[in-house]
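Other chains of the complex are left out, but the ones given are in their true place.
Residue numbering begins at 1 within each chain, and the chains themselves are lettered A and B in the order written.
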Amino acid sequence: MINKLKDEKVIKDPIHRYIHVQDTLIWSLIQTKEMQRLRRVKQLGMTNLTFPTAEHSRFTHSLGVYEIMRRILGIRENTNGWAITKDTEEYLVALSAALLHDVGHGPFSHTFEAVFDTDHEEYTKKIILDPHTEVNQILSQINADFPMKVAKVIDKSYENQVIVNLISSQIDADRMDYLLRDAYFTGVSYGTFDIERILRVMMPFGNTVVIEEKGMHAVEDHVMSRYQMYMQVYFHPVTRSAEVIVNQIFRRAKALYLKGYQFKHELFLLIPFFERTVSLADYLKLDDDVMRYHFLIWQEEEDSILRDLCSRYMNRKLFKYCDYDPDTDSVFYEKLRQLYQEVGYNPEYYIQIHSSSDLPYDLYRPGKNQRLPITIKQKDNTLMELSECSPIVKAISGKTKTDIKIFYPEDIETKATEKQMIAIKKLISAHKRSKL
Amino acid sequence: MINKLKDEKVIKDPIHRYIHVQDTLIWSLIQTKEMQRLRRVKQLGMTNLTFPTAEHSRFTHSLGVYEIMRRILGIRENTNGWAITKDTEEYLVALSAALLHDVGHGPFSHTFEAVFDTDHEEYTKKIILDPHTEVNQILSQINADFPMKVAKVIDKSYENQVIVNLISSQIDADRMDYLLRDAYFTGVSYGTFDIERILRVMMPFGNTVVIEEKGMHAVEDHVMSRYQMYMQVYFHPVTRSAEVIVNQIFRRAKALYLKGYQFKHELFLLIPFFERTVSLADYLKLDDDVMRYHFLIWQEEEDSILRDLCSRYMNRKLFKYCDYDPDTDSVFYEKLRQLYQEVGYNPEYYIQIHSSSDLPYDLYRPGKNQRLPITIKQKDNTLMELSECSPIVKAISGKTKTDIKIFYPEDIETKATEKQMIAIKKLISAHKRSKL
């Protein structure tokens, strides 16, 4: 049942040098069409408009998470420290869940989900459990219960919580891979940490995963790396500007469709999303290419708002931004809307408040559930939560640093009169001065 | 006229750490829609099916070539060694040509051009010269002749051959960037060389660029790096298999269209290419997304050949391959076609001979014109072609190492009878044994 490949196969990867595959199951899962679709979904969405080399896919990230899991389980192998040996079904549950944890992600994930009310974690489970997917058919070859076990790891209800922890806690295979990978592909120097050391100081303890005390500083460094990546990459305002525009494109297209607007070109792939009748098969057809194809052709639509927003995204004519405090700046906001309205910009689509919750330690990403904290095992076997040991982690822990901005187009010269331009400029610069 | 930006702008890049932009012209060119399109064209086409992280775009490569040119011209600045100072039009010609040298590339470049008879270098010149492009409009702001100067650098007819050399010779800014970049993004270790040293030993000499003798080994190392990248990455047979499939998709779709087949979904963007009535505007709408969008929807076409080939590409069910010698293996080839025909595979689309010409030093890539050789300037100022000084370079120089393979599907179990399967297997394995 636990078939090993005759010869180990390897896939080149700059982060882990090679991805090593020894199990027939894993090799087959990688070849499924559901996994191959992830080649066409960028890991960092529109971040490449800010960091142009951030073009890596969720596919390579998924391979990386699998590889880290494989290495974790190999490290304490001699002593059977994880109590999961290579010839057991449990081992395959852990590896499969690591490989498949993101298989339900769609294009422009976060933004898409907000408008179309989908949930990638739900789709991950569906892909694993639905008998029509290649993924399910391969998992079922192990045995009939196997897909459900993998799905339970995804929704954190799996009995062996150690495996759940290794995939979704504050310091798991997922986070370790994406930090290293995002740093490598953006080219920033912040995401580095000593992964070899962390793998060595992680250990199972009862039904959870803890960090040996001697590894405290290595873990602290990992948390700090993540903090820096959030500050400098993930929450970069230029990326947020692109997100605002994509969000408006989705909203506008949906609104047009629902009010019976005749699109110039057919858009059959998107109709189930507009009409909220999405099947798994519909969902699995979407990828970044499909979305950008529509943005491309919508540049020729009659509707000037959709046309303009798509053109902005495709040609990177993004919105500018300024800080916004809901307690004090509502007058400014209303005035700004009014001025843009006068110029001929519909403020529903052109003036957008966007709030970014910044919780490097407590939360994964906005909208996600709380993850398990990092626990340090003291020499006397008592456990302590990381922020209790580390003043640095405490300093950033549990604090919601919400950054709220207003995004608006600045390149309005073709529509605005000179007088309107001056009025808008004055309003914004007065607002910015007030923020100093 | 030569406007400098008030503050230098920088773009993050893992290869050069930062791309530095000091000239208003360059900053404006980067923002054009023609340059932004390159974000949606992969530098290495379908190589990511072999090296999954090879997902980088021609856009970032173009920035890199520009940055190397900028650094080259900065190195001998104090002595005005290149006779091109920063406040001259000539400087902007060099930088613009470096940035724009690939702007005419389309999706799946080489394969697309073979079927649709387009030429990316011609399109590069058109984009520079056509008054409807944003690129041309910006270049023309320097002066009316300026676009033509840049276009002449592209087709190597520019008077100052030193600039031509820096962009298209055997050791130019283009090659230096793509070797380092392709190595970084595939994760292989072969493409590295000491770029800082090479930049320091390059110098103008009359109307050409030469290498000082002391830099001979550094240049030799660069040529060897390129050789290894060709051997191990660019000519990898799995990538060639993907190329074969894309080629067949293009051929099949075109053939269907020309014989009046009714496609299920509209394909208006491709019609000018099928009908050979392509305008520059048509050309500029194409990118990888558009092509893959069609591959995606064609998976649902009536025509079983198109449907199957697209599904193979999208889900990475590629063809297998074996060596082929036209002098001795024609009987094998005909027999193979016949057997596949019997199973129900049209051999026109399913059995494909593919030849790869491998000329690491003499030629850039198959189909390209000869590039200028590398010249070493001896201490006594005499010039010597590199392969005369270096026995290693001589060993790989001027030799056409053509590797010919036959590509065929191996996963034919759904259509073939067991007897047919055995016959095909026997034929192929006998052929492979004969090649040992």
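The rule is simple: a contact is a pair of C-beta atoms (placed from the backbone, for glycine too) under 8 Å apart; a residue touches a chain by one contact, two chains touch by 3 or more.
A quick note: this is a predicted structure, and the numbers were derived from the prediction, not measured.
Engineer: Assuming 2 chains are placed, give the number of copies in the entire complex as this structure defines it.
Structural biologist: 4
To be clear about the criterion, only the chains that are shown with their structure count from here on.
Engineer: With chain centres defined as C-alpha means, what is the inter-centre distance between chain A and chain B in Å?
Structural biologist: 31
Engineer: What residues of chain B sit close enough to touch chain A in their complex?
Structural biologist: Where chain B meets chain A, its residues are 11-15, 17, 31-33, 36, 39-40, 48, 51-53, 55-57, 59-60, 63, 184-188, 265-266, 268-269, 285, 287-290, 292-293, 296-297, 314-317.
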